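Just passing along the structure, written as structure tokens.
Removed from the display is one protein chain of the complex; every other protein chain stays in position.
For chain A:
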Amino acid sequence: MTALLTIIVLVFILIAIWQMVKIFDLAQAKGGNDIPGVATDKDNTLNGYLMMGFLAFIYVITIVCCVKWGDLPLMSNSASAHGPTIDNLMVISMALIFFVQTVTQFLLHYFAFKYKGEKGKQALFFADNNKLEAIWTIIPVIVLAGLIIYGLNTWINIMGVDESDDPLVVELYAQQFNWKARYAGADNTLGKANVRLIDIDRANILGLDESDPNAQDDVITTELHLPVGKPVLFKMRSQDVLHSAYMPHFRAQMNCVPGMITQFGFTPTVTTSDMRQTPEMVEKVQNINKIRVENSKKLIAKGEEALESYEFDYVLICNKICGKSHYNMQMKIVVETQEEYDAWIKEQKEFKNSLIN
């Protein structure tokens, strides 16, 4: 039945197009010696004006997007020490992009409007101009040289891990479709591990080497807690397929690759509770909760449960396609004071005590 209806609708659409074509053709039949299918002066004029209209459309959609969605807190509310440098570079690049975009789109569409064809008009035979071409080769060279130097500087600063900072070492362990965190314990050295050592029956789920003294005090958790202001060095591991540890608020991302250990380091600078109180976040959360209330009404009407109200938390998101439940592979991140962190970690079981004998 659906198929039949679809076919009928399609047939109607095609007939409508056919009729439209006939009307258009009749309306334009007066031209006389025009070649069918080739633009006439009338077409040139109409489309020239539409070009200006389209330019306006591009500008409007740009402004609407910037006003409505340009201030999403992720652009401005970074929560790591290196975050502001990335955001600065982003803002500079964006400003440059908007400038070039505005100017070049104007030139393109304005010329398309201004020089729309007319019978008998003569185009300018202008095939080459070395000076002009030199200008628009050299200007991008200079601008890009600046961007490259700035960008590489930032990149090297972010990716270089300074071991002398005595960072907190944390392993992020990915599996279809959840995350685990492993803390190194008092010795701040992660015990050796390999997936071949996984023993589900003994609850050795990350494959730690039970004979390694460094492994004994390791702590495995399902939430990621970080003390504020302390450098963290993440060591990433995956047990099955590629995953990517994406922590957007901290401007951090690194793939988790089976068979190798990857790393990324940063220093969290804003605790979860402080972030919740920033005006941007308060506004965002209010807005989200308004949307959730609306959605809940619909759910209740359908006889389903209402959505819980949202409270902001940092998240670790999987950002590399990893299978069916890729869209729901997340871990809560809590940034807290050193004291809160110490209290929390003390409550967790050490590896040697978590094994089932």
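Here, a contact is a pair of C-beta atoms (placed from the backbone, for glycine too) under 8 Å apart; a residue touches a chain by one contact, two chains touch by 3 or more; residues count from 1.
Going forward, contacts and distances are computed from a predicted model.
Asker: What protein name does the UniProt record of the undisplayed chain give, "Cytochrome c oxidase subunit I", "Carrier domain-containing protein", "Glucose/mannose transport system permease protein" or "STAS domain-containing protein"?
Answerer: For the chain missing from the view, the UniProt record says "Cytochrome c oxidase subunit I".
Asker: Determine which one of A:8, A:152, A:203 or A:343 touches the chain that has been left out.
Answerer: Of the candidates A:8, A:152, A:203 or A:343, A:152 is in touch with the missing chain.
Asker: Out of A:8, A:65, A:186 or A:300, which is the one that touches the chain we can't see?
Answerer: The missing chain is touched by A:65.
Asker: Looking at the whole complex, which of A:127, A:301 or A:356 touches the chain that is not displayed?
Answerer: A:127
Asker: Using the touch definition up top, pick the residue from A:194, A:277 or A:353 that touches the left-out chain.
Answerer: A:194
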